[in-house]
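After this line comes chain A, so read on.
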Amino acid sequence: MSSLLKIDGMSVTFATPRGNLRAVNDVTIELLQGESLGVVGESGSGKTVLSRATMGLLPGTATRTGTITYNGKVISELPKDEVRELWGTGMAMIFQDPMTALNPVRRIGSQLTESLTVRLGMDKKAAKLKAIELLKRVRIPDPESMLRKFPYQLSGGMRQRIMIAIAVSCEPELLFADEPTTALDVTVQAQVLDLITELRKESNMAMILVTHDLGVVAGHTDKIAVMYAGDVVEYAPTRQLFSNMKMPYTEALLKSIPRLETPTGSRLPVIEGRLPDPTKNEPGCPFANRCPYVQDKCRAEKPPLKDAGNNHFYRCWFPIGGEK
Partner candidate 1 sequence: MTQSQITRSRVMRRIGVAVAATIAISTLASTGSQAASNPSAPKYGGEVKVGIFDTFPGFCVGNNPANSALMATRTVYETLFEKTRGNDFVGLLAKSASVSADLKTWTVELRPGIKFHNGEAFNAAAAVTNFMNSSGMNFLGVAATKGPAAATAAYGHTLGTAVPFQSNVLKATAVGETTVVYSLDRPQNDFLGTLYASGRGFVRAPAQLIDKTTCSGTPIGTGPFKAVSFTTDEMIVAKNAEYWRKDPVTGNKLPYIDKITFTNIKESSSRQAAVQRGAIDAAMFSGASEGQYIQALRKQKQLVEYKSPAEYYPSLWLNQGKPGSPFKSKNARLAVLSCIDRVNWVKTRTKGEGVVSKSLVGPNNIMYTTSGFQKYSVEEAKKYVEAYKAETGATELAFAGPTDTSSVSVGNAKFFQTMMAKCGIKYDFVTEEGAVIIGKAFNPSPAAGSHYNAYDSIAILLFEGTDTTFNLPFVLTNGFASTSKNPLAGIFRTSIGSILGLNHHSNTDVDKLFYEGQAAQSKALAASKYKAGTALLQTEAIMGATFYFSYELFAGKSLGGIGKTPIELKKTQRLMTNWGIDWAGVYKTK
Partner candidate 2 sequence: METIRMIFKRIVLLSTVVVIATFLLSLLMRLLPGDPAAVLVPNAPEELRALIREETGLSKGIFGYYWQWLSGMLQGDFGKYYLNGGYRPVSEVLKKCLPPSLFLILYAQIVALALSIPLGLISAYKENSRFDRITSSVLFTAVSIPAFASGIILSLIFAVQLGWVDPIGYESPFGNPVEHFKLMILPVTSLAIGLTSSYTRLLRTDVIATLKEDYVTMAASKGISNKRVLWKHVFRPSSTTLLTSAALNMGGLIGGTIIVEIIFVIPGIGYEIAYSIGARQIVAMQTLIALVSFAYVFFNSTVDLITNITDPRTRERRV
């Protein structure tokens, strides 16, 4: 399999009234064709920015540095119009909240066929047929009447399926899924994720799945990048990560997932403390203040990214289970 996407040393800063805010710090990630990567972290960890920055969907207040190579072509320096050519057909995105990400005043049909007519140049009839097929693929009953509906007439799960249909409509090679299930009921979360994985497998799509829930990525990704305060703090193949967790932060994330076997009434462990202020550049490990294993060195110096072998990287002075 050849390399599809390579992010090399990407940083993103936002200009805010309180000063520059560093959202993503020097991140390097590689994704092969058909592979899926989970990006995991709390809110504010920079995971959403990472995905949007990669695609180029950032607001004007943001500055991005580093190199992004897509299919062997450096796209980070391309003018906007050429990057846009990739959107939809090359890379596509499924958004977090299906309630807000569908245009409330346009019918499902027009939103769904827009990419088909505009990007693929289909005529209206063909686009409609294709749209119906897409809706069938995302398991929507009675797809023809669906085309005439407005988003408000649909449930959250339905809307998310529509979004998925829109995202895959042009058969992209790379799919960004930004917390695709967060806004949904627990019962439909799994269905939606399974649907995405199935679609992905059918057409060998690569995927970057952004989530705060380690449990979600476990079954659906090949590798995982854990982010904290803009840094990738642990990066490993999925199995490797779960079997040989190095970062205290990853551990804390894992503990915070509610499990069916957790006795009712017991308190769910949460990560104490808060993320550091991203506008300030303080020395030391950013997790130091919240880390149960913190030592003096952690507060003094920021750990570099270390290689644990087996494509496993982490960023900690005192990893769980010790250094390799």
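As a selection rule, all candidates are chains of the complex that A comes from, given by their letters.
The working rule: contacts are C-beta pairs under 8 Å (C-beta built on N, C-alpha and C of every residue); 3 or more make two chains touch, one makes a residue touch a chain; residues count from 1.
It should be emphasised that the depicted structure is a prediction, and the values quoted were computed from it without experimental measurement.
Here chain A is displayed by itself, and among the listed chains 1 or 2 from the same complex, it touches 2.
Put simply, chain A touches candidate 2 in their complex at residues 52, 55, 57, 84-89, 92-93, 95-97, 100-106, 111, 114-115, 118-119, 150-152, 163, 166, 170.
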